[in-house]
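Heads up, one of the protein chains got dropped from this complex, but the rest are sitting where they should.
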Amino acid sequence: MDYILSILIFFPAIAGILGFVVDKGSAKAYGVSVAAIELLLALGLWASFDTTNPGMQFTEFSPIISQFGISYNVGVDGISLFIVIMAALITLLGIILLRDDTKNMKNMIVSLLFLEMTMVGVFLSLDAIIFYMFWELSLVPMLYIIGAWGGPDRVYAAVKFFLYTFAGSLIMLVGLLAMAYLFHLESGIWSFNLLDWYTLKLTTNQQFWLFLAFFSGFAIKVPMFPFHTWLPWAHGQAPTIGSVILAAVLLKMGTYGFVRFSLPILPDASVTFTPFIMALSLIMVIYTAMVAFAQKDMKQVIAYSSVSHMGIIMIGVFAMNAEGLGGSIFLMLSHGIVSGALFMLVGVIYERTGTKIMDEFGGLAAVMPVYATVFGVMLMASVGLPLTIGFVGEFLVLLGFYKVSAIGTILAGTTIIIGSVYMLALFKKSFFGPVRHEKNLGLKDLDRRELTALLPLVAIVVWLGVYPKPILEPIDNSVKALLVQMENHAQLESTKEAIIVSKKEVK
Amino acid sequence: MYEFVAFYIFAIATTILFLITVMSKNVLYSMTSLAAGMVLISGLFFLLGADFLGVVQLIVYVGAVMALYSFAMMFFDATKDVKEKHGNSTLVFLLGGLMALVFVVMFSAPIIGENIQALYPVGLAENLGVSGNAQDVGLVLFTKYLVPFEVAALMLLVAMIAGIILAGKKMDYSLTECEASDEELQKEIKKEEA
Amino acid sequence: MEIGISHYLILSGILFSIGFVGVLRRKNLLMLFFATEIMLNAVNIAFASIGNYYGDLSGQMFAFFIIAVAASEVAVGLGLLIILYKKYGSLDLDVISTMKG
Partner (left out) sequence: MENLVYIALFAPFVGSLFAGLFFARSPKTHLVGVVNSSLIGIAFIAAVTLALHVAEHGAVHVTMMSWISAGDLSIPFGFLVDEVSVTMMLVVTLVSTIVHIYSTGYMNHDKAYNRFFAYLSAFVFSMMILVMSDNFAGLFIGWEGVGVCSWLLIGFWYHKEDKTFEENPSISPSWAANEAFIMNRVADLGMLVGIFLIYWNVGSLQYDVVFNALPHLADGLLVSIAIALFIGAMGKSAQFPLHTWLTDAMEGPTPVSALIHAATMVTAGVFLVIRANPLYSLEAVHGVSMFIASLGAFVAFYAASMALSARDIKRIVALSTLSQLGYMFAAAGLGAYWIALFHLAAHAFFKALLFLGAGNVMHAMDDELDIFKMGGMKKVMMGSYVYMGIASFALAGLPIMAGFYSKDAIIETAFNDGSFIIWAILVITAGMTAFYSFRQVFFTFHGEERYKALGFHPHDMYKYVLVAMAPLAILAISFGWFMDNFHEFITKNLPDYEMSHETHHLAPYLGGLVIVLALTGIFIAWKKYAGKGANAWKRDEEFEQSFIYKLVANQYYVPRFYDEFIVQPYTMASKKFWEIDKAVVDGFVDLIGKMSYKSGDVSRGMQTGSLSAYLNWMGVGALLLIVAAAITALIG
């Protein structure tokens, strides 16, 4: 178990390289088995994970460039553990959902496996340079997936996606380097180790600028308003698998970055920026939900709804209390599951009809009852119905954020209204009413391949909605540790006041 | 006083000669004035106490380079005036004048840093009992600058061979590109422009 | 009146500017070569004078190497010029414009 994290990171990549020599016909089977093994490894990690330990576990350390303190340094805690598992799960289900007649199946499988490496790598890295490396590398397979298998405007969308996020990350890189330099000034040694950085006390002015640098990288990835416009394009043009992974995992890298970097390293700036982030997030929640309502394309509705939900996650991250932060991490998972499933569902209907325009459908509930049921479950999870996975995170986030701002919470809480407005409008347009086109009468319901991909997600949606404890508990432990670290690390009294580890000490 | 007079004579003469080189329409005139200017520059070198450099200047420039130019002239029609379109003369002179002005301003400014130590002081060879610029140069050249010197020698050899090959027998067609393909390229370029 | 380093440098600058004007103004490749030679010589003067001023031989050394480079340049350049002339029948720069972007 000592090297399980390295195995988790590099197994898909090595398998991906080997994938080049696999026979074309068996590429999908190969991909499924590799992804399944990866998922099993991730679950094994969970099994041997000590849920009571809030710190980093299974850490590995080996210097790469010791002069500059760059090292291969990985570890896992309650925050990253489940995102990694989710990434492995979504990749597996996404590969299962791939149609057998996908062109260039082998290339697709190989890029997906490489993508999996970068995703897992990002969430497990404890060294800023390694983190940055995986962060940027994740763009490449995604660029390829969108650019090679996408819709008619795929090149524009792919380039936009790449350049936009890349530009932001470069500024973030400057921030990372500045951070290392400041650390060098302070301690005399070079280090890119996150855990070292956690000990560094920076002045508020330094924190301010570093926060902005980090912000530009993370915010574009999230994507926060007004940096979100690449997302609808990318989703609109990406193939189903691309959208699924993009929405489920890649977006989480942004919010994860905020949790891993901005909050613990720059606690004072994080508190200073909270109103700003809050304003952007609220705009994001309401504005994009309204934009989602105006869409005609089913996939765009879900793309914009993703942005809206990411706004809720951001609010939770900056709630600075265990409820909000833990809730937002749970919401990352639930949003990954739900939006992944929704994109899969849109992909299913797109494969059958060749269109995603809602007005073309209508009455699908009668033609494809199982499909409608699965869609309905995901819809309800998306609008945050209790006893589905969507509620737990959303409830905790709003609950936590209430401590920060009551008005803000009410505004953010409108998400449960306008979220249901666009989702129900989508459902009504596509699934209810008479069947609008004759040809839609003969649509086949979900087949076994699609059910294999979707039913596990349905099961998770219900399971974690009813019994979120196994996941919530480790998250909660790590989140509390993070908040304690923030509190100890903060320079200003006002920051310490804003951070609430446990309100019992306040009351 | 002697240096003063010599400097000004050389300076004014080279300036005028080089101006002729740049302005003249006739290649022959240009070349002749250039050669003359080179000779006068060697005079400047002598004035600066760089005897060896002055000699090299005379031999290499006035002897070898100018001879090469003159031989090359035989390939071109040197008697005809060079026909050139002068696009924007004002701009050219403006730029040139500006540059000269900047140099003058820059160099007439007082120089700081007089305490800089010489690395290889003149008169190095005096320690060995011999004196003179050529000796000094020799000493430095074959100790400190030995490797660059050899590289320069190699470079000259390469240049010589290159010159011979380029100007040599197979002058009928391009060595770097096939003419036919080049014409096609030209056509394509024209098409694209159209 | 003492002739100082400034005089030499100013001379060098003026000669360089003359060469510069030549480079800008002339379209004939051979003339461009001449102008280049002028500029190189101007720089040589500057090197020699600065070397003299500091009493350092390095200046002369550099001038020496510049002369070597100039010689090589002329050898190769003239070879190329001849080929160009054979090909285009002219040495005018405007005729040889194949690099339009």
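When the chains are written out, they are named A, B and C in that same order, and each has its own residue count from 1.
The criterion applied here is as follows: a contact is a pair of C-beta atoms (placed from the backbone, for glycine too) under 8 Å apart; a residue touches a chain by one contact, two chains touch by 3 or more.
Source: prediction; values computed, not measured.
Listed by label, the shown chains that the missing chain touches in the whole complex are A, B, C.
Residue in contact with the omitted chain (choice from A:L170, A:L200, A:V421 or A:L443): A:V421. When the whole complex is considered, the residue among A:M56, A:M332, A:A365 or A:A498 that touches the unshown chain is A:A365. Screening A:A88, A:M380 or A:M486 against the full complex identifies A:M380 as the residue touching the chain left out. Although one chain is not displayed, its contacts with subunit B can still be listed: residues 87, 91-92, 95, 98-99, 102-103, 105-106, 109. Taking the complete complex into account, residues 20, 23-24, 27, 32, 93-94, 96-101 of subunit C touch the chain not shown. As for the chain not pictured, it touches subunit A at residues 160, 163-164, 225-226, 228-230, 233, 287, 290-291, 293-295, 321-323, 326-327, 330, 363, 365-366, 369-370, 373, 380, 383, 385-387, 391-392, 395-396, 398-400, 402-403, 406, 409-410, 413-414, 416-417, 420-421, 424-425, 428, 431-434, 466-469, 472-473, 475-476, 479-480, 502-504, 507.
Here, only the chains that are shown with their structure count from here on.
Taken together, the touching pairs give a contact graph of some other shape, not a line, ring, star or complete one. Distance between chain centres (mean CA atoms), subunit A to subunit B: 65 Å. The set of subunit B residues that touch two or more partner chains is empty. Within subunit C, contacts with two or more other chains are made by no residue at all.
Subunit C meets subunit B in the complex at residues 1-3, 5-22, 24-28, 30-31, 33-35, 37-38, 41, 44-45, 48-49, 51-52, 54-58, 60-61, 63-65, 67-76, 78-83, 85-87, 91-92, 94, 98, 100. Those residues of subunit B lying in contact with subunit C across their complex are 3-4, 7, 11, 14-15, 18-19, 21-22, 27, 30-31, 34, 37-38, 41, 44-45, 48-50, 52-53, 56-57, 60-61, 64-65, 68-69, 72, 75-76, 82-86, 89, 91-93, 95-97, 99-100, 102-104, 106-108, 111, 116, 118-122, 124, 136-137, 140-141, 145, 148, 152, 155-156, 158-160, 162-167, 171-172, 174-175, 179, 185-186, 189, 193.
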